[in-house]
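Presented below is the structure to which this report refers.
For this view, one protein chain was removed and the others were kept in their places.
Naming follows writing order (A and B), and every chain is counted from residue 1.
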């Protein structure tokens, strides 16, 4: 596909600097850019790599005027570049397929208008699906689930009985919602599983990553609050109450009955022990092992996790030990010397 | 649904204190309780939150007599409350569906009596499935697998060739049993995969969480012993021999050829290096990084993992460094002073 640079500047309502007649043949990041492509630079710091790449033009923000290359200045670099990338992609406007005759939809399910259910998806008894939702192939929605409006569930995700998904939520492939909680009582040397009478409830605008698992509550709901986004392969255990607008990165594990406030951020591979309460706007650094409640607004990291200032002191402390050992040795030498001198003085005095 | 409190007390064979004519409209934990609902309090410590909630009644054990609320005293709070919760749930007594005509069952498979195979499940050649087992939609059981009696396999789980599952075992959605072991030999700069001739073997009463993966052995079995329960997203590598009645929490990874004894407990995100032997009744704390064999009965944690007492000393040590540095500085000051004094004394003496 060939598009004039001028045309792209118009598309994104940007300010063109350079030759508008340059023919652009694709859009790619600096790393992937080729001769004839347009790229993006969201920081002036990228001037060096920009100079080294083959791109014919670049989208920049107003604080960066690159040299030796045509550029389009815009307000929002990423938003504009996304428009340009889409301009070069084939305009796949697939019609919504409706409910495939090869999907297995229970006769007791209530399906809204403009719902798309792909072949090989299973919709159990008494399930409801709101208007405009899309259920991909191989998705298994078990009995009594309630799916809101404009929800998207990607292939092979599984929702156990009675799961509730809020409007506009997205569940990625292979996620498992509502499996049994990992709670056991040991009796006579055998582990007996606890009650599994609860369910999972997502607020609106929740996103669940690929392979993520959210277990059902023991008697009531495991909850994920409005607008919370969860990355791939996260584990949310039974009875957890995750607040609103959290960002929870990959491989995080949150143990049973823990709660989080609103606007919490957890970096990758964080672990939170059971029954803890994590406050509003808390930030947990990557790999943090949280074993205590965390008050509102604090940033913790480390194993065991502590407030960041305290943890940094500890980490720095460790690096000081070799020097401290040298100081100790020197002190021992000096004290030995002083002790010998003192003994000598005393023996002289005594003489 | 409306049920009299008296009726619930009878249902759980409990001792009623308060007005038996109270109308109960639901059952929920303290956190989720509403006006008219019955809740549970398994510890007297919950008296405060109980007083703050809207519940109309509560199930307690004999050591707790709450005030200002009707209560039912029972022997086992959780067992009784589970009965009450179920009393309020719709009595869904789905008939067993038998073998769906839309399941793909090989003509060479041997299927026991009262087996349920849902639509879109695949049963390979020469597979055997014992009496009373349930295979959900989208489950893929590849050739030569042997599934015991009363086994439940949830949607979209995959069992590679020759996997063997003991009686009453449960495999949750998205689990993958018998994929290739991660063993390579590098030759000529390329990684060549090792032999993949083995299989996976589960004892009876094993439970496997959602998204958990158990790889096949190189030549023989990867084994999970009787009664062992494994949480979501756990990784058990090739040739592992996991003992009986272990409890293995989410995101644990056990590397190739490691073994565990009986009644081992591993908390979340533990890692065990390859070829290690973990003894009977060992407890591994959350996030432990185990790089040595662990003797019977010990509790280890930390990275690298150590016996808990030793590790606690180390963790505490780190906190002592700032104080030690102060002490060092004070000593240096004192020694400097002493040294100067001594020099002064000597020069006086010399005078």
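Assume a residue touches a chain if its C-beta (ideal position, glycine included) is under 8 Å from a C-beta of that chain, and two chains touch if they have at least 3 such contacts.
Just so you know, these numbers come straight off a predicted model, no measurement behind them.
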{"item": "Touching residue (missing chain; options A:10, A:186 or A:332)", "value": "A:332"}
{"item": "Touching the absent chain when the full complex is considered, from B:18, B:66, B:174 or B:261", "value": "B:174"}
{"item": "Residue among A:41, A:249 or A:306 touching the omitted chain", "value": "A:249"}
{"item": "For chain B, residues in touch with the removed chain", "value": "104, 120, 122, 125, 138, 140, 142-144, 156, 158, 160, 174, 176, 179-180, 182, 184-185, 189-191, 193-195, 197, 211, 213, 215, 218-221, 233, 235, 237, 239, 241, 251, 253, 255, 269, 271, 273, 287, 289, 291, 303-304, 313-314, 317-318, 320-321, 324, 327-328, 331, 334-335, 338, 341-342, 345"}
{"item": "Interface with the unshown chain - residue positions in chain A", "value": "27-29, 31-32, 40, 78, 81-82, 85-86, 89, 92, 94, 102, 118-120, 136-138, 154-156, 170, 172-174, 205, 207, 209-211, 227, 229, 231-233, 245, 247, 249-251, 263, 268-269, 286-287, 302-303, 315, 318-319, 321-322, 324-325, 328, 331-332, 335, 338-339, 342, 345-346, 349"}
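By our rule, only the chains that are shown with their structure count from here on.
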{"item": "Rounded Å distance, chain A centre to chain B centre (Cα mean)", "value": "23"}
